[in-house]
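Everything below concerns the one structure shown next.
A single protein chain has been removed from this complex, and every other one stays in its place.
Residue numbering begins at 1 within each chain, and the chains themselves are lettered A, B and C in the order written.
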Amino acid sequence: MINAGTLALAALGLPFGSFVLLAVIPPLRRAGRAAGALSIAATGGSLLASLILWRGLPGQPVELQWSWLPAESGPMASVGVLVDPLAAKMLVLVALVSFLVQLYSLGYLEQETAPALGRYFAYHSLFAFSMIGLVLASNFLQMFIFWELVGLCSYLLIGFWYDKPEAARAAVKAFWVTKAGDLGFIIGIVLLWGQAGTFNFIELFAMASGKTLPAAGLGLIMFLIYLGAVGKSAQFPLHVWLPDAMEGPTPVSALIHAATMVAAGVYLVSRVYPLFLLTPDVLALIAWVGAFTALLAATLGLVQADIKRVLAYSTVSQLGYMMAALGAGAAAAGFFHLLTHGLFKALLFLGAGAVIHAVGTNDIWQMGRLGRAMPQTAIVFLVGTLALAGIWPLAGFFSKDAVLAGVWEGGLTVPFLMLAVTVFLTAFYMFRVVFVVFFGSGHAEGHPHDAPLVMTVPLWILAILTVGAGIRLAVGGDEGAHSPGWVPWLSSALAVAGIAGAWLTYQRGTVSADALVRAFRPLYFAAVKKFWLDDLYGAIYRGVFLGVSWGVGWVDRYLVDGVVNLASAWTLRWGDRLRQIQTGRAQDYLYGVALGLLLVIVWSYWR
Amino acid sequence: MTLEAAGFWGLAPVLLASSLAVVLSKNLFHSVLYLALALVATAGVFLLLQAEFLAAVQVLLYAGGVITIVVFAIVVTERLVGERLAQTNRGVINGGLISLAVLIWIVVFIAGAQLPRTAPPPPGDLTQAIGRDLLTRFVLPFELLAVLFLAGLLGALFFARKEE
Amino acid sequence: MGLQPYLILAACLFAIGLFGVLTRRNAIGILLGIELMLNAVNINLVAFARYAADPAGLIFTLFTISITVAEVALGLAIVILIFRVRLTVEADHLDLLKG
Partner (left out) sequence: MGCNGIPLLTLITWAPFLGAVLIMFTARHHPLAVRLIAAVTTGISLVLSVVVYLGYDTDAAGFQCYEKIPLVPALGISYEVGADGISLILVLLTAIIIFSGVFASWTIQTRSQEFYALLLVLVTGVFGVFVSLDLFVFFLFYELAVLPMYLLIGIWGTSAQIRPRGIFAWAMRETGVGSKEYAAMKLTLYLLLGSAFILVGILALYMAAGGSSFSFLELEGAAFDPVLQRWVFLLFYVGFGVLAGIWPLHTWSPDGHASAPTAVSMLHAGVLMKLGAYGVVRMGMGLLPEGTHDWVPLVGTIATINIVYGALSAMAQTDLKYVIAYSSVSHMGIVMLGAATLTEAGLNGSVFQMFAHGIMTGLFFALVGLVYEKAHSREISKMGGFGRMMPGIATAFTLGGLSSLGLPATAGFVAEFLTFLGAWRSAHAWWLFPAVAGTFLTAIYVLRVVKQIFWGPAPAHGEFHDLPDARGPEWVALVLLMFVIVLFGMVPAIAIGPIDTATVPLLTRLGIRP
């Protein structure tokens, strides 16, 4: 039996090795598919290591530490790995989805040139390393390091097609918005260090349970740390970057912007949950913001025509669920939803990718009747959609149920209602997509057909896992969330109602979509305008940042430096004038001598 | 009135008048002649002060040497320019005021100073004393003077040489 | 008879010389003014020597006279040289040092 720490290090080290090789050996990188093979092999190794680790998890958390920032009195900060059940489960999810997505990418990006493909897989290796490092982080500082690195990968991969202005803009926007949240995160870490003197999770948890952690200001600190999660996990009001991030290649959206990186915020809150438990006010805020985000994003998802954007808003919405559960005190439920969502959302994105790959557009109105042309894709997509809608016995049903139950039991009635409405909306907008794309009356250009094997295999694996996990839960009972008996019935009813609504509207045409739009005109208009949040941020960016910087630049160039230039110009000018008294005539100088003599005499008298 | 006083009051007006003529005369040549007169008058003052040797030197070097050189210079320049050198003043009021101010301040200074009213008896033969001191106490400046003259000589040669 | 009249006489001579230097247009005229000023100095030196009964003043005068002669000779040489080059001895036109 290999030791757990070694396995964790192997899971971490393999993608890193792959990245280093790809980074420093340009010929290997430029080989394209060979680079992909290396990266996939490394990630596969990680997956294997994490599976072994997960199955044979020791009872106690395993922690390995190395000094990273030395100081006079022992290391100020360390790096290391911390393996416990939470980390192990997340690790498996990350490694699994990374592996499948990389495999899928080989098919999806076959049109790319070899150097571009090599670059793509180098980024992917870096991402796998960073995300695994984030999951295994044993302290806040390390968490932050990998937190930023996954942000970097996200930036690089959104901007993978950097020629496209939209992609470039989206990449930068994603970086800025998440960075804004990270400001809170890093300030929170620094403040926490100021209070507790350590970054280490285990030490902090011990202090929290031993009540030795100074309570003063802890609320603020935890709020600041939560801000990091708001940015990364696309919570209101920093969710605006995620839909734009869909400019990246679809596998990237599946991996980073659905299954793993965006869930990092949820993981962060789960990871340091003992600390959040000390600050109930912050938890309540998390729940409210989460529920509101879920509802808001669901309404936005209703009006999108881009299949990836629908999925993106649905991701935001589901992240809201997870956060709401965490905030309501049901940490296990939130994390459970994270895991199941990671599976079926990756499935949905990869399915959408297969569709896009086949028809060459993102617009659902240019698709239709694809169910017949691409039966495999239609089936797996439907599985994912049902899971997302929360239909028994798929995985999503159980986790969503646990979240709703947790929020209800947390006594948060209003957030519960918001989430319940969201269940209906989720089913509605997802099936809107399903009906329009796979069964609708429109029809796509060309002759779409199912994707090649390298793409369908990952789809089937994810679909089987989604179904399998659900069935196992249905048979073996779920992980302890004992909800009031009526919650599953309510959520199922709402989901079915949503599906029925979508069927009536988009399949049968019984209810006119235009009539719905008219009925909810103000809401529709606001949703189309994304509730003016992007405009607001745009205005802040242009007005505040660019405006102030323009002002400061002006002040610097024309005032601060202006004073210097003024002094210099005056010196020149007065020097020029003073020059004039040098007439060059000896007699004038003699006048000076005589006057000087007189002055000396005068001075000698009055001294 | 002693002989000295009589000599002084006789020489002083001559000296001042001729000096004024030097600086005011329109004719440069006349100026030079007035300067010669002033220098001779100065030699007279030296005599009153019982410095016979210096009076002699004054007459020989100045009135003889300097005046000759200046006259030469004038003649040479006039030949070059081909006309008489006119000699005018400018800024008379400014110059006058400054000069007057300097004069007044010096006079006020002198008036306020404690000065001997009578001269001590002359200490023997002054000319002999000059000769002795020149080659004992002041031998170094004396030699330096020779160096200075040499430098002056070289300078004059440099100026006088033909343009290449 | 005291020292004062001699000094005042010298002061007057000095002022007159200064006036000449300040106001003359012709470089030779300026030189003449300088001669007058030096002469005034000589009178002072001799007078002090007489009243202090020290021959040092006389020797200084001797030096002054010698140096003056050399100076006049060189000064005039320069004047003539300038004249050759610029065809003028008007002091107003000699302003190469103008800033």
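Definition applied: a residue touches a chain if its C-beta (ideal position, glycine included) is under 8 Å from a C-beta of that chain, and two chains touch if they have at least 3 such contacts.
Note that the structure is predicted; figures quoted are calculated from it, not measured.
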| item | value |
| --- | --- |
| Partners of the unshown chain among those that are drawn | A |
| Selected from A:G5, A:G159 or A:P243 as touching the chain missing from the view | A:G159 |
| Residue of A:A168, A:L516 or A:A586 touching the missing chain in the full complex | A:A168 |
| Residue among A:T413, A:S441, A:S512 or A:S568 touching the omitted chain | A:S568 |
| Which of A:P70, A:G210 or A:P522 contacts the chain that the document leaves out | A:P70 |
| Contact footprint on chain A, counting only the chain that is left out | 67-73, 76, 115, 141, 144-146, 148-149, 152, 159, 162-165, 168-169, 171-172, 175-176, 179-180, 183, 186-187, 190-191, 193-194, 545-546, 548-550, 552-554, 556-566, 568-570, 572-573 |
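Methods note: only the chains that are shown with their structure count from here on.
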| item | value |
| --- | --- |
| Chain contact topology (line, ring, star, complete or other) | complete |
| Reference chain A; chain at largest CA-centroid distance | B |
| Chain centre separation in whole Å, for chain C relative to chain A (CA means) | 96 |
| Touching two or more other chains - residue numbers and ranges from chain C | 18, 22, 92 |
| Shared interface positions of chain B, touching two or more other chains | 94, 98-99, 102 |
| Sites on chain B touched by chain C in the complex | 2, 4-5, 8, 12, 15-16, 19-20, 22-23, 28, 31-32, 35, 38-39, 42, 45-46, 49-51, 53-54, 57-58, 61-62, 65-66, 69-70, 72-74, 76-77, 80-81, 85-92, 94-96, 98-100, 102-103, 106-107, 110-111, 115-120, 122-123, 126, 129-130, 133-134, 137-138, 141, 145, 148-149, 152, 155-156, 159-160 |
| Residue numbers on chain A that touch chain C, as the complex places them | 579-587, 590-591, 594 |
| Chain B residues touching chain A - in the complex, by the definition given at the top | 94, 98-99, 101-102, 105, 109 |
